[in-house]
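Reading through the structure tokens given below for one structure.
A single protein chain has been omitted from the complex, and every remaining protein chain is retained in its original position.
For chain A:
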Amino acid sequence: MNMDSRAMEAVNSEQGRIWKRFKKQWMLHLFVGIGMIFLIVFSYTPMFGIIMAFKNYTISEGIIGIFTSEWVGLKHFDEFINDYQFGTIVRNTLALSLLKVLFTFPAPILLAILLNEVKNGAFKRFAQTVSYLPHFISWVVVVGISFAFLSTDIGLVNKALLRLGLIDMPLDILTNPDYFWGLAVGSAVWKEMGWWTIIFLAAITGINPSLYEAAKIDGAGRLARIRHITLPGMQGTIVVVLILTIGSILGGGLVGSNFEQAFLFGNSINNPTSEIVQTYAFKVGLKDGRFSYAAAIDLIQSVISVALIFSSNYIAKRISGSGLF
């Protein structure tokens, strides 16, 4: 009895202290609380909304309908997997994602090494500034520029090649399904290469210059110095960027959105290679109004993405001893 009340008192005074501290910083909690409301409304409520993928939900039921509508289990997942387009869509999503990582990941590393070999500081800065200009331009404009260069009737490239007599027919790069993946990868490299060079160049700047001096004295040429000093010096940054890339690979990696590319470059003719999970979910969801079905398709992609984040992080931890979390 006695011990109990003493414990109670301790708890009470502990609570009292916390209460006193809280009262002192109530305004800070108000600030943070406003932020938490934004997170709850725009991030966490949609997360709970995912359960609609297992229900028969129609938009007219409002937000409550997500919880009250009838459960149908895996019906929508079944339907998607048995859709005649399923194989194509999954193949396109994976091919686009993998090809983009394969080509857009090494490009900024190479550009950073090239820039580092430039001795003239002004030229180096100017070249770098120019190289990341396209990062700030929207995909819409990038696709618009591609039209000006590649379209069959007005594109500069086609017109020039025709005039030079190198081709008899304009190249249908923007519509031929065979060209779509190359087009997406090429435009992603053009747009984002310079941007990611910044981080790799920063990594090179962090390398101790005395290493280069020592290598020079030992008779190492410039290529040898790149191989044995510059590249190893970038290793940590390369690992971090690689994890981030793999974690977001299905969305397009760090080099811009697969959705925007597939939506803007995609058309009815190159559809066999340009339709990806996200464009399909957009079409059946928001355009056809099949919310539960589209949410199920979305969810499949999210689950794979989350699995990729955790596995790439795990592998990075095993290899280099450090991951992101």
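Methods note: a residue touches a chain if its C-beta (ideal position, glycine included) is under 8 Å from a C-beta of that chain, and two chains touch if they have at least 3 such contacts; residues count from 1.
Quick note on the criterion: contacts and distances are computed from a predicted model.
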Item checked: Name per UniProt, for the chain absent here [options: "Response regulator NasT", "Carbohydrate ABC transporter permease", "HDOD domain-containing protein" or "Sulfite reductase (NADPH) hemoprotein beta-component"] -> "Carbohydrate ABC transporter permease"
Item checked: Omitted-chain contact residue, chosen from A:98, A:214, A:306 or A:319 -> A:306
Item checked: Contact with the hidden chain (one of A:39, A:167 or A:214) -> A:39
Next item on the list: Consider the whole complex, including the chain that is not shown, and state which of A:114, A:167, A:214 or A:307 touches that chain.
Entry: A:114
Next item on the list: Specify the residue from the set A:72, A:90, A:145 or A:207 that touches the hidden chain.
Entry: A:145
Checklist line | Touching residues (missing chain, whole complex) on chain A | finding: 18, 21-22, 25, 27-32, 34-36, 38-39, 41-50, 52, 59, 62-63, 66, 111, 114-115, 117-119, 123, 127, 129-134, 136-141, 143-145, 147-149, 151-154, 156, 159-160, 163, 174-175, 190, 194, 198-199, 202, 221-223, 240-241, 244, 259-260, 264, 267-269, 278, 281-282, 285-286, 291, 294-295, 298-299, 301-302, 306, 309, 324
